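One structure, pasted below without further comment.
Shown here: the complex without one of its protein chains, the others still in place.
Just so it is clear, A and B label the chains in written order, and each chain counts residues from 1 on its own.
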Amino acid sequence: MTNSLNDIRHAKSMIFIGSNATEAHPVSMQHILHAKEVNNAPIIVVDPRYTKLAAKATEFVRIRPGSDAAFIMGLINEVIANGWQDKEFIQSRVSGYEEMAEVAKHYTPEVVEDITGIPAEQTKRVAQILAQNRPASLTWCMGGTQHHIGSSITRTFCILQLVLGNMGKSGGGTNIFRGHDNVQGATDMCVLADSLPGYYGLSDGAWKHWCRVWDVDYDYIVGRFPDKEWMGKKGFSLARWYEGVLAEEKLETPTPVKAMIQWGCGSNSNSQYNRVVKALNKLELLVIVDPFPTIAAAVTKTDNVYLLPSASQYETSGSVTSTSRQIQWRYKVVDPVYDSKDDYEIMSLLVNKLGFADEFYKNIKEVPEDITREINKGTLTIGYNGQTPERIKMHMENWHTFDIDDLQAKGGPCDGDYYGMPWPCWTDEHPGTPILYDISKPVAEGGLPFRNRFGDVATYIMSGREEGQLAAKGVCNPGSEVQGGYSEFKEVVPGTNWKTDLSQKTIKTALDKGMAPFGNARARCVVWNFPDQIPIHREPLHSPRPDLVDKYPTYEDKPNHFRVHTRYNTEQNKDLAKDYPYVLTTGRMVEHMGGGAETRSSKYLSELQPEMYAEINPRLANNLGIRKDDMIVIESPEGSKIKVKAFITPRVDDKTIFLPFHFAGTLMGESYLKDYPEGYEPYVVGDPGNTVTNYGYDIITQIQATKDGLCKVTRA
Amino acid sequence: MARMRFLCDTERCIDCSGCVVACKEGNHVPVGINRRRVITMKQGEPGEKSISVACMHCSDAPCIAVCPVDAIYQRADGIVLVSKETCIGCGYCFMACPFGAPQFPKGNVFGARGAMDKCTFCAGGPEENFSAEEKKLYGQNRIAEGKVPLCASMCATKALLAGDADVVADVFRERVFQRGSGVNAWGWNRAYKKD
Partner (left out) sequence: MHRLIASGVLVMVVYAIALIIGTAIAAPTSLTGFTQVFFPQQYSELYGGITGDWQQLGQLFTQLQGDLFWKVFLGVITVVPAVFLLHFMIVGAKSFSHDGPQILFFNAFTRLIHWIGAIAFSLLVITGLLIIFGGIFGGGAPIRFARTVHLVAAIVFAFDAVLMFLIWVKDMFPALCDIHWIFILGGYLSKEKKPVPAGKYNAGQKAWFWLATVGGLAMAYTGYVIWGMQGDLDTVRLYAIIHNILGMVLVSLFLTHLYMSLFAIKGSLNSMITGYKPKEEVDILHSRYKYE
């Protein structure tokens, strides 16, 4: 998130779209409710369901799943039509605005009503609330991203905040609530298929940079690939790895996937779970590293399945990065129990057996502090260089000296630092950057302009206009040597730029000049490297509105999308809605987490939520003859089925079915409990929700479109 | 003497059941006995409110009035506790309680109820403070350590307040005042633009 959870306390209004913070981030609610009470801040919740968060909202907006881009473009249009946009901010720090405004014109409140189901009145009202109560904090989660146009949808969120001028301000920002306590850290380390750590990408330059950091020979690394060209190519994504095993779709890969290590992964968070199960059973080797036996252990019936019990967070130590970009230290309080080993040890045993321990541990003698130091050395793109293990631990030990409202230590050993030194933290004296893009503060005190990432000039194909991408004259952080926009720093040390200069002289030079190492540019509304340069609405692949499919069709098929042929327009079928008339969406429960292996093995959490269910509206239930506690069968267009209990509630409307995805262990009456290692069965089991989530993947990131599928429902 | 009270602020309760799990984990309460529960009213509809309920440690406790063996007693600080050694599991306290606080384990001869269990305000029981017996029968004794009960200390939104009745009342009064007579977005700040 660009701001922090604590900073939300300063919001004058809040909008949550595709976020159910009460269930997915309950602890964050203290700050949200603080703003609601102390600032009288309106809370707008945009969701297909009347969630527990909506219960705290002052304005609830029920939206059709997958139509978020239309709604937000509608808000943007309404803001511009009324002249509520922050003209100064746009003129000085935003690019591509005119082109974007032109596209937004299409999304009048009436058009938005047709697409989203949100009354025109309400769209106007929401726009007014946001405009009149600034700064507004905008939060999204999986409800915004898990669509085949998720990348467009998230961009509309950013554009809305730019148009309102809420970026770089306390109480504003685009504030995604990352879930797991270190998912932000995992993302920053790019445990992904398309980048090296720190978002460096897969170019030769990126590989060479990291080889220098790891202190290994570049040619040695090249030799680890079947062919040098594969070094620069994206791998299989988490959303579709199993297609690489099954080899039923067209693949662009040297060989199908034969072996898999699932390191702390709940396989049942994958959509189309029946295909996942098929793939698991086709693997030649499956290794599961987890404190609990996951469902993958039970559904995989072949030999060569290895369960390596890993330790929990209490049995190990290391740094973690929170959703507010803060780095904290986890301390070990107990040795790994029974036969479990912590992840470092498991990795070390594996690496030693595989024979490249020397290269792997070149700089790593003290675990895990040296790992953190290596990260400090190499992750310059996002400023992970200042958060040394010593500083992080000092923050943990002096937790009480940090202020709850602005995160800054007032006195004490950490005086002046922001808690956790939120990245970018450019040097080991830098206090951290609590609010991204805040030009009211000097860079050395935590201020930051927009990054100059996309060149100094751009020409827009839709209008032919050429626009400079650097910030306007006079717009910069206090004390900046260049009074206005400037490019990213290069050649301070010859042959390097600020990202690749391991001596960090470039960064220090920039800071001495009061400037940001990555430049001072404009945030762009036009993204020339995306298929939809300006975000537009496209109907979900499985759409309940055949009439809108013609008006807002999806993309062309993408032949090599993370190595798998991925269908778009050949998958979009207007007739599907006849047989599968209800929208299927998934989400979380507060009592369970992820695939549920851990929480369904906790007796108290299992007691609170022992059963898998589907939320169904009373009207729909009555029309289908379904009564309280009846078992129902949900079927997906791909033909997969699950049998779950009907939970009749007005949370969902009469066109939508909601499934939590935390359950596993049974399927259509068959139980997998006997397939767990004896004595390690979870307390509660159920049919996996993801068995019936539909085919659909984001065009850029390939994230699974689990929030806007179709299904049919019958009484079991 | 300060009297101990619970107050659950329904404007802040997000139905996360953190209080329920904290109590059960901290006091090793078995599955099926719920000293504390979260009740949600108007679920899924505008007006949805949740409240966390446990023994309210009433001033004039009906459970104390009806107990035939005088197993339930009230401390000077208002906390109502049961002596499990004395309790015969007759269930009258459950019949008298307006909140359904008394809970009973099964498993005596002839399917009789075991000794009554309920929220202790994390004040243990009649046994000696911090003794193994007290821990086994009643769970933690945080009050004797000067700490707030587990449920309230765990509540992230500080919906559940526990402690000295005067202090709790003050905190809640502050909140109500801040919220502006229930009409959140239209308080004095709005009308007179006092920012």
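Basically, a residue touches a chain if its C-beta (ideal position, glycine included) is under 8 Å from a C-beta of that chain, and two chains touch if they have at least 3 such contacts.
Remember, it's a predicted structure, so these values are computed and weren't measured experimentally.
Trainee: Pick out which of B:Asp70, B:Glu145 or B:Asp166 touches the chain that's been left out of the picture.
Mentor: B:Asp70
Trainee: Going by the contact rule already stated, which one of B:Cys87, B:Cys119 or B:Leu160 would touch the omitted chain in the full complex?
Mentor: Final answer for the missing-chain contact: B:Cys87.
Trainee: Among B:Ala2, B:Met41 or B:Val167, which residue is in contact with the omitted chain in the full complex?
Mentor: Reading the full complex, the residue touching the unseen chain is B:Met41.
Trainee: Please identify, in ascending order, the residues of chain B that touch the omitted chain?
Mentor: Residues in contact with the chain left out: 28-34, 39, 41, 62, 65-71, 83-92, 94-96, 98, 100, 103-112, 114-115, 117, 136-137.
In this text, only the chains that are shown with their structure count from here on.
Trainee: Please work out the Cα centroid separation of chain A and chain B, and write it as a whole number of Å.
Mentor: 38
Trainee: Can you list the chain A residues touching chain B in their complex?
Mentor: 22-23, 26-27, 29-30, 33, 36-38, 40, 42, 49-50, 52-56, 58, 60, 590-591, 603-605, 607-608, 649-652
Trainee: Can you check the complex and tell me which residues of chain B touch chain A?
Mentor: 11-12, 14-18, 20-21, 24-25, 31-32, 43-46, 48-50, 156-158, 175, 178-180, 184-187, 189-190
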